[in-house]
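Complex shown without one protein chain; remaining protein chains in place.
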Amino acid sequence: MTEGDAVNGVNRDGSFAPVIAGSALGATAAPATPRNVPNRGGAPNESIEPMRQQFATAVRRVDVVWGETTVVVDPTRVHDVIRWLHDDPSQRYDYLSDVTAVEFRDLEQPLEVVWHLRSLPYRRFIRIKVLLERGAALEVPSVWDIYKGADWLERECYDMFGIKFAGHPDLRRLLMWEQYNEGFPLRKDFPLRGRFSRSEQLRQALAANPEARYSKEELSIADAFEDLPADMRRRLTTGERTGE
Amino acid sequence: MATTKRTVEVELSTTGLDAQGRPQRVPLAVDEGGNVLTMEAPLGIEPDLSGEHMLINLGPQHPATHGVLRLVLELDGETVVRCIPHVGYLHCGFEKIGEYRQYNQIIPWTDREDYLNSPGNNVAFALGAERLFGIDITERCTVLRVIACELSRIISHLVWLGTTCIDIGAFTPFLWAFQQREEVYEMLEMWIGARLTTSLTRVGGMGADIPDGFTEKLSAFVRGFPKVVDEIDRVITRNGIWVGRTVGLGVMSPEEAVNYGLSGPMVRASGVAYDVRKDFPYLDYETYDFDVPVGTNGDVYDRFLVRMEELRQSTRILDQALKRLPDGPVNVDDHRVILPPKSKATSDMESMIHHFKQVMEGPRPSTGECYVAVESPKGEKGYYMVSDGSSKPVRWRIRPPSFVNLSAIPRMVEGHLLSDVIAINASIDIVMGEIDR
Partner (left out) sequence: MGLSPRPDTRLIDTSSNEPWITTKLDAFVNWGRKNSLWPMPFGTACCAIEFMATAASKYDLARFGMERQAFSPRQADLLICAGRVPFKLAPVLRRIWQQMPQPKWCISMGACASTGGMFDNYAVVQGIDSIIPVDVYVPGCPPRPEGLLYGIMMLQKKVANERSGDPSLRNEMEPDPDTQLYIPPSVIDEVSEPFGNSIHQTRSGL
């Protein structure tokens, strides 16, 4: 795609200007299935050198594990790093694959928030990580303003781990229901079968009104507001929208 | 003609009530014989509804939501002003349970997560686990896995085709599609013994080698299937109703599609040539000769065309894979992950101990993490696995393509009619098992 004759992917005559993955690489060799990938070591991603120059101290560590480059970034600068990776014409990481978090069994280890980014034009893959130390606030900046696809991925991460994404427009539970009060299921201190007994879980689930709408915008035009628990009504009227 | 006037009570649910809340009375003109002539509506019985919005709840139990998706739609007349999707009605805690199972034990869960694409998920998970173990699979296993992936792409697209046809009003292609699915089911049953939830792979190989007669059956399928695709093509591609209900709906521009993280046929219909098989290849896909169909308009009709073409391309890949299928072992020769043969496990003490330890304690990969993405029928399906050196992963993350695709549904349906929501939702090809996990 040439930049001149298309605006936002749409040609002047209304048809689409196609985006071709790998287009920025020219006619270099086609990618091949990786073989004999070493556990540690190997050449890091081409984006690492420019990133180190751009964000000298914010890049805390670079690992190459099974051929994939992992960059551990300062939590306060991660939004800038991802913004730069997305916008810089020599990087063009335009595709957000995944946002997730990892908690280790060893409770000394920090909780990790992981972003998987792809650069379609350059066929690159990078993993950005932020380490959240134990006891620190579980909060990282949202990348929703860069990638619209981050919306549900961040909401799910909040739902499962309780990590807050600052700047997300609508951060509330996604997979569990809003009144779910057992905790964050993917945390290691959460038992496999949940905290409550089966009958209590069933009782709480059946107490939920299947017609309840969960967000303030929806409730403003809906009639199920009265059916919500009192504490939730209070929180909704004060404008708070989280599921805790 | 002389007419007599009398009044009847009209009950128009809420709109025909007077100030006291009683039904309004409408004068009714009747001739001498008692036959109704005309009905004059009283002034003001039609309330002014412009600007009044209506809330429609679609799902979670609705035949056209392809599962337990719930959409809350705010309508102005029949136009969708706002769409708020609710998911999670099928959240079954796959990722949590993965932390409590050994690597080989997780494979049955991958069947049930995107249950239209079970063999493809098995392959994806095995590839990820093998990356963690540092295993390179055998030549024959690679080709068998390609066959499994493409067969599952075909059956997944066939379900999409059949259900979408029902949604839009054509029943016949559903029956044709399911007839072909039964053919594939029979092959999978020959191979591994299960129809739908196959658990086809193991870490380091396959659950079973293909049986006698499989290749003949597969080549007969490869010959016959394109004819069925052509037949469905003839019935719907130029059908007026089909075209009228799909063209111009839910358009996503290429930049938007990439920014929303769409993948698979969704992003390709929008004119983005991104296919994991071509761009980040696995299983030697770069050595197969196949084309990636790319749309030009990004609407529902283009997504349909892309999927139809993918059915043909998958058949091409199957044909090539059949021709190159080498002889040799299916499982790697690695005692860390592969069980000893059953005959030895019951007769030889060392093999029995090995078998016992293998099953009870499970193989342990080295510390590390990997993200392995494959091109599932829905898009880029990724498994992100983190190992701390124990026999069970610390984190098993599924990157669900239809989850991300579905998150763009408000952008796609807003401004369209209510009936188009069904067509747009069908075009995403959602599988709730994968979205909610």
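So that you can tell them apart, the chains are marked A and B in the order they are listed, and the count of residues begins at 1 in each.
Convention: a residue touches a chain if its C-beta (ideal position, glycine included) is under 8 Å from a C-beta of that chain, and two chains touch if they have at least 3 such contacts.
The structure presented is a predicted model; accordingly, all values stated were derived computationally and were not measured.
Chemist: Just to verify: which one of B:Q61, B:T287, B:T346 or B:S419 makes contact with the chain not shown?
Modeler: B:Q61
Chemist: Out of B:V159, B:M206 or B:V332, which residue would touch the omitted chain in the full complex?
Modeler: Here the residue in touch with the unshown chain is B:V159.
Chemist: With the missing chain put back, one of B:R82, B:R101 or B:K217 would touch it. Which one?
Modeler: If we include the chain that is not displayed, B:R101 is the one touching it.
Chemist: With the missing chain put back, which residues of chain A would touch it? List them for me.
Modeler: Residue positions of chain A that touch the missing chain: 105, 175-177, 182, 185, 188, 190-194, 197-210.
Chemist: Name every residue on chain B in touch with the hidden partner chain.
Modeler: For chain B, the residues touching the absent chain are 60-63, 67-68, 88-93, 96-97, 99-101, 108-109, 111-112, 115-116, 159, 162-163, 174-175, 178-179, 181-182, 185, 195-197, 360-362, 390-392, 432-433, 436.
Just so we're on the same page, only the chains that are shown with their structure count from here on.
Chemist: Taking each chain's centre as its mean C-alpha position, how far apart are chain A and chain B in Å?
Modeler: Roughly 22 Å separates the two chain centres.
Chemist: Okay, in this complex, where on chain B does chain A touch?
Modeler: Of all residues in chain B, those touching chain A are 53, 55, 57, 60, 72, 74, 84, 86-88, 91, 93, 95-97, 100, 131-132, 134, 136, 253-256, 258-262, 270-275, 278-286, 294, 296-298, 366, 368-371, 373, 380, 382, 384, 386, 388, 390, 394-395, 397, 399, 403-404, 406-408, 411, 436-437.
Chemist: For the complex, give me every residue of chain A touching chain B.
Modeler: Residues of chain A touching chain B: 8-10, 15-22, 30-33, 35-37, 39-40, 65-66, 68, 70, 94-98, 100, 102-106, 114, 116, 120, 123, 125, 127, 147-153, 156, 160, 173-177, 185-186, 190, 192, 210-211, 213-215, 217-218, 221-222.
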